[in-house]
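With one protein chain removed, the remaining protein chains of the complex are shown where they sit.
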Amino acid sequence: MAKVFDAAEVAKHNTAESCWVILYGDVYDVTGFLPEHPGGSNVILKLGGRDATEEFDPIHPSGTLAELDPSCKLGRVDPATLVAPAVEEASAKREQEGPIDVQTLLNLDEFEEVATKKISQKAWAYYYSASDDLFSKSFNNQVYRQILLRPRVFVDCTNCDTSTTILGHKVGLPLFVAPAAMARLAHPDGEHGIAQGVSSFGALQIISNNASQKPEEIVANSAPGQIFGWQIYIQNDRKKSIAMLKRINALPSIKFIVLTLDAPVPGKREHDERVGSLGKGLDAISDGTGEKRESKGGVGKTLFFGTATDLTWKTTLGWLKEHTDLPIVLKGVQTHEDAYLAMQFAPQLKAIILSNHGGRALDTAPPAVHTLLEIRKYCPEVFGRIEVWVDGGIKRGTDVVKALCLGAKAVGVGRAALFGLGAGGKEGVERTFEILKGEIETCMKLLGADKVSDLGPKYINSRAVERDIYDGHAGLEKVGLWVSAKL
Amino acid sequence: MAKVFDAAEVAKHNTAESCWVILYGDVYDVTGFLPEHPGGSNVILKLGGRDATEEFDPIHPSGTLAELDPSCKLGRVDPATLVAPAVEEASAKREQEGPIDVQTLLNLDEFEEVATKKISQKAWAYYYSASDDLFSKSFNNQVYRQILLRPRVFVDCTNCDTSTTILGHKVGLPLFVAPAAMARLAHPDGEHGIAQGVSSFGALQIISNNASQKPEEIVANSAPGQIFGWQIYIQNDRKKSIAMLKRINALPSIKFIVLTLDAPVPGKREHDERVGSLGKGLDAISDGTGEKRESKGGVGKTLFFGTATDLTWKTTLGWLKEHTDLPIVLKGVQTHEDAYLAMQFAPQLKAIILSNHGGRALDTAPPAVHTLLEIRKYCPEVFGRIEVWVDGGIKRGTDVVKALCLGAKAVGVGRAALFGLGAGGKEGVERTFEILKGEIETCMKLLGADKVSDLGPKYINSRAVERDIYDGHAGLEKVGLWVSAKL
Amino acid sequence: MAKVFDAAEVAKHNTAESCWVILYGDVYDVTGFLPEHPGGSNVILKLGGRDATEEFDPIHPSGTLAELDPSCKLGRVDPATLVAPAVEEASAKREQEGPIDVQTLLNLDEFEEVATKKISQKAWAYYYSASDDLFSKSFNNQVYRQILLRPRVFVDCTNCDTSTTILGHKVGLPLFVAPAAMARLAHPDGEHGIAQGVSSFGALQIISNNASQKPEEIVANSAPGQIFGWQIYIQNDRKKSIAMLKRINALPSIKFIVLTLDAPVPGKREHDERVGSLGKGLDAISDGTGEKRESKGGVGKTLFFGTATDLTWKTTLGWLKEHTDLPIVLKGVQTHEDAYLAMQFAPQLKAIILSNHGGRALDTAPPAVHTLLEIRKYCPEVFGRIEVWVDGGIKRGTDVVKALCLGAKAVGVGRAALFGLGAGGKEGVERTFEILKGEIETCMKLLGADKVSDLGPKYINSRAVERDIYDGHAGLEKVGLWVSAKL
Partner (left out) sequence: MAKVFDAAEVAKHNTAESCWVILYGDVYDVTGFLPEHPGGSNVILKLGGRDATEEFDPIHPSGTLAELDPSCKLGRVDPATLVAPAVEEASAKREQEGPIDVQTLLNLDEFEEVATKKISQKAWAYYYSASDDLFSKSFNNQVYRQILLRPRVFVDCTNCDTSTTILGHKVGLPLFVAPAAMARLAHPDGEHGIAQGVSSFGALQIISNNASQKPEEIVANSAPGQIFGWQIYIQNDRKKSIAMLKRINALPSIKFIVLTLDAPVPGKREHDERVGSLGKGLDAISDGTGEKRESKGGVGKTLFFGTATDLTWKTTLGWLKEHTDLPIVLKGVQTHEDAYLAMQFAPQLKAIILSNHGGRALDTAPPAVHTLLEIRKYCPEVFGRIEVWVDGGIKRGTDVVKALCLGAKAVGVGRAALFGLGAGGKEGVERTFEILKGEIETCMKLLGADKVSDLGPKYINSRAVERDIYDGHAGLEKVGLWVSAKL
């Protein structure tokens, strides 16, 4: 029978020398695990001696505790000795706000508004935040407003088919769920709820490397033909990444690996960090080792702990080839030069995602629309050799259609899926995609285009954006030479 | 003698199996009519078992009930058994606001402000609403602000003649009332009130397919020489459209048919839909048939029920020729390509209206000014072959003059007429046109132009707009080829 | 001895058949004068039977009553029978606000703020108002913000001379007071106060045709060398204009005649009209003659009564030559075409003023900066043949310097002089010009320019404006031909 501890006894073990935590009523000695924690030791130390369940649960896939050495589990805590835990903020808010009929919500902004009220401040700060002054986050959307549509009339628009193929797989919508982390911060349905929510639309989902559920859980019960990608952040400790790849290779509904490149180090997301410094984030305590800045981060910075920063075209793609046969999709391309380079790694590399990480990496980085237009201008052959996907700033079906007209093969939504989840769990995601599909159909019909492959630049006027596109400083820079030099 | 029903008895018949409604004190069994209702069965079902007069009256032309089979009329309702109906919102508001002297209103914005207070929320939402984020609605007006006037001085401006010809007919103003639906939502004077209001200005009115009065009523008592057009939304059930055309052909003051092309499906007008989902719109109840999205619409979506989406250049114009000798005006052209195509259908087709449906169809569609400039740039011969009219965004006489300078032959106002009507009935419309005529005259005199035919591009500087006009993506798109392919 | 009337007796005479008014305690029968009143009969009828002193005084030069037939003066009113007149609003406000030390005001915006509080609502509405949506009024100033200065350094700026010549006359500043009407609405010092306020700066003043003081009063006691222009609005009744010219020709300090062309009819100044319709303006009563719109105007429209609208280049300049030897300055040129035409009437015509009438004539007319740039681009020879002056939107010394750099010979301020006067009478005007002179000097020193003639385009970067300048619609319009055709 398990030993029973008094909470006061546990509370004494809150140092790097002896660190205990309570999880789901069990007492663990995690002293030996501290240096191995992917999120850094400080995150745990801060919770040392306390009931960490509320912090731990929404961001760790089930089974995480099973990875601990069994000897770590010391026994049970005596529940009577625990002070009543603060009611979990998010579920409290959810109750207080009362039920929302997500069917009455008409657009993605309304979803964000509702979700903002329902989810915890920590979750909101993590999802909402972007780097520095949120310029790129905001510009990602505004740039779509600068593009005008060109509706053709007197065209039979009775039928309209939003389906397309992505990497050769048939999908119901040209949309994908971008690999956003920590879905259970928004709602207990988590990433699996997203998967269920998009399944009836045949939409593709990319599972975050930092998902709060295990990939095996997320893809469980998916619809026939429903497909997934899996995002990898390669770890400094490569063997962890190799182990994960092995698990992914074994999941047949996961069709490709997404390697995210636009955030080798975290951007400066002040909304997220501010919650961290208020003691509400997944914060770490300064441990006096001189890593002072690291200790102040919010959720975002914590997640980057241990991520490799030394990736390069040849070595990393070669290493990946050793550990998976799945096609590779590069996420985070922001210049035509890198698109051009990527093309040369086909066919291992099958697609790129033009992305500035939702404005969360480098502020004032260009929106995907700029990079699309750069590629059209300087190296349109890229579109013929690999697929070009985009994400960032999508609020309307017209935004999706504009990206497709510019040559995108698929369009990602990140925050929209999370806010949909936060507002109404699986049903919220479903309604979010229903809205997007409806808006895409209306747009296509009013343009006079009855299938996705019809869409092209003739349906848009992007001149107001084109004049801002990088032009090699009027030819003063030798773009071509630099491309090869960087390879 | 008519049978007398107790209201409680009527209330039981509120299903698709047995649906009764009370209209003007009479009890009707409309069960058999449900599938035929142009606005869809749900709209009626929602009112089943109730006194529907208040909902029915302002949007149905008189005589509509006569189209029902006589056997549908079951008898009278016992007025004593009716609960006092909610006072009709709009007329209550009108009273409460007190009389407004429309002569004191100085501009169209003031009219909108007054009308917003006087008309019902439902009417306001229907008139005010535009699709998605109201970008095109707002841009329709803003684009006129980007154009500067170029007044010539030392020109005798004692005389100023605002008259012109439209399709060969002499009119007092280069203005027309755009075919806006449901005028009686704004004021009991309805479309006929608009006709009376504009008659002293010799302005042209286009009667909406969805007018709340019969065409015969609207054109009654019109001034000598006062002319009209009639807008058709061709119905899936073509025989209904044929019947209407027959009636129109018989009205000599109706000089042409307007075929609206920019809204084969309704745009997403959230203001309108929101009122609908609050239960105040002309809403339909979900009938479980899977047409869930349709059931949420406001006034706008309801009106589209039954409208054909399979119109094409050759078949539709050919079909029209069989049923009317009136000249055809195409409304909703938004690209120079379609203007170029339209020209080829002269002389049956005599004019096009550059319109994005007041921003109510596809958001981020171009304003008429963009399309005017596109035509000037790519196919100016259009102006010589057919008349080019515009609508959308007109707030000032200077806006009208700018459109004329760019080649428009006539300029339409939609919301302005409705808000004028809402603010003061027939007199409100009259004052609205008095303001516009005064502003046009002042503008022409200060430009040094004494007649409409004098106006031309030399009087404006549209350079700030020209640089945003579609340019075939700097020549990368083969515009010409696409034009012919689409025909 | 004068007969004494009871006020009640006077009150009976308030019709076009018998119209009496009380002015400065005297009773006048003005029935016979009604049709001759330059401001129209309605203005007087509205005051019929009443003490009109408060309305009459601030807008009529002294001596105006002397022009009446002596028999019109019927006698005195018995002061005891007069109801206490409403305290004059403006002077009441002036007292209530308390004395302002205008020396503490730092810029022109602060002056406008103070004056707005001190002057009557009617005066404010008249000065503040501009046509339609105030776009041109606002753009007049904003366009200066779009121009950047280019300061040269390491230049000895110990000395800085702001003096220049205008029409060959030495002036202390490149500034002139634009011909703004009705200065006594702002302050009893009136136009003479402005003259006194600018005298120590050697600034030029143009006297409005509608000044509230006689030209002879305004120029009285002017400083040696202080010069004036006189603005003429040619009247339909030419003999009135001829009489005025005769008086002007006799005043040696008036050096030129300004013929205003940008407002042959009044613009639509809604702020001004709104005060009018509230009964606080210099309004006219509808006289049933059908001139309904005219009756609603504020101060602005009233002043236009009787102004000729049939002026043309050849006839009008020829007529002027018959009645004055003074050089002519044309105000209101807004296109390079008219600047080019004007040049051909040198040497009778010696200067043009690029002006959109302070945004008070045609809204969305171009600011003077646009016209300056047009002339520089299309017909720079104009600068060599006649002087080019500008007005509109001046708020800062840097604005003045920018206009000079673009080729303006003199820069006018209108509202600034009136608000200066309203804030502090003669001293307010003086402080206003002290501020402007100080700002001009600071700007010139920091640019490294020590005299006005040094200033030129090399000191500014106007590229952001240049791209908006009229370009003949990319060459599609034949500018040259049109110029000659209009002559």
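Assorted remarks:
Order as written gives the chain letters A, B and C; numbering starts at 1 within each chain.
Assume a contact is a pair of C-beta atoms (placed from the backbone, for glycine too) under 8 Å apart; a residue touches a chain by one contact, two chains touch by 3 or more.
Given the structure is predicted, the values throughout are model-derived calculations rather than measurements.
Contacts of the undrawn chain with the visible chains, over the full complex, involve A, C. One of C:I59, C:V77, C:I147 or C:A423 touches the chain omitted from the figure, and that residue is C:I147. Within the complete assembly, A:L362 is the residue of A:I59, A:L362, A:L436 or A:V452 that touches the hidden chain.
Annotation: of C:R50, C:R274, C:R396 or C:K409, C:R396 touches the absent chain (contact as defined above).
Listed residues A:P151, A:G267 or A:G359: the one in touch with the omitted chain is A:G267. Among A:S212, A:T335 or A:T432, only A:T335 touches the chain that is left out of the view. Within the entire complex, the positions of subunit A that touch the omitted partner chain are 132-133, 135, 261-268, 270, 273-274, 277, 293, 296, 309-313, 316, 330, 332-335, 337-338, 341, 356, 361-366, 370, 467-471, 473-474, 476-477, 479, 482, 486. Considering the complete assembly, subunit C touches the hidden chain via residues 103-104, 106-107, 145, 147-158, 376, 396, 398, 434, 438-439, 442-443, 445-448, 457-458, 461-464, 466-467.
The rule is simple: only the chains that are shown with their structure count from here on.
If each chain is drawn as a node and touching chains are joined, the picture is a simple open line. Homomeric contact subunit A/subunit B: same residue numbering on both sides for under half of the interface positions. Distance between chain centres (mean CA atoms), subunit A to subunit B: 45 Å. Shared interface positions of subunit C, defined as residues touching 2 or more other chains, are absent.
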